[in-house]
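Note that one protein chain is taken out, while the other chains of the complex remain in position.
Showing subunit A:
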Amino acid sequence: MNVTRGFTGRPRVDDPGLPPGQYDAGDDWPVLSAEVTPDLRPADWSFRIDGLVDAPRTWSWDEAHALPASAYEGDIHCVTSWSKFGVRFGGVSLDAFLEAVRPQASATHAVAYSHTGYTTNLPLADLTGGRAWIAFTYGGEPLSAEHGGPARLLVPHLYFWKSAKWIAGLRLLDHDEPGFWEQNGYHARGNPWEEQRYTGD
């Protein structure tokens, strides 16, 4: 590509935490959901894991909070090009939920779905090993509705559309099945470090 005449861009920051093509959004945290923000009370929230597991199960708000607390402190990256540094989410590691349902050996992928019906697909390997959470708090406060409260999936090493808001469940599968944005041309995995924004990247 040719250089754009007269374009200099913002001052360069040598930040090893910034994936290619991203910029630091600072204090902003844009909201980009495609649907109406639901009025979902903690008492109405539940989280289920089923599909290729030995013991499918549904957790209520209180049951989920009875699992060991786990926090994520680090960065998040949105496919629309902003990244946000030094965020702090509190919740429960997805490993704790998966341990209870016992995934079968044939399970390779998952579809995460929301109480709004939003879906997104992920390799199971991206949801295990201390890299994914069900998050209830942000910065020590209850997660706000427009950011996915009362509970969202958090998979911070992938673009943030994978971190489904208003998380309702995971269905474990033996194949990859595109979710909402993935059916709309977005990449099946969404690794920001390889800039996997769209199918074909």
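Quick note on the criterion: a contact is a pair of C-beta atoms (placed from the backbone, for glycine too) under 8 Å apart; a residue touches a chain by one contact, two chains touch by 3 or more; residues count from 1.
Keep this in mind: contacts and distances are computed from a predicted model.
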- Item | Absent chain [UniProt protein name; select from "Cytochrome c oxidase polypeptide I", "Ferredoxin reductase", "Thiol reductant ABC exporter subunit CydC" or "ABC transporter ATP-binding protein"] | "Ferredoxin reductase"
- Query: Of the residues listed, A:72, A:97 or A:180, which one is in contact with the missing chain?
  - Reply: A:180
- Query: Per the definition of touch given earlier, which of A:83, A:119 or A:163 contacts the omitted chain?
  - Reply: A:119
- Query: Pick from A:51, A:103, A:150 or A:192: which residue touches the chain that isn't shown?
  - Reply: A:51
- Touch list for subunit A against the chain that is not drawn: 1-10, 12, 21, 23, 28, 30-37, 51-52, 80-82, 106, 111, 113-119, 146, 168-169, 171, 173-175, 177, 180, 183-185, 198-201
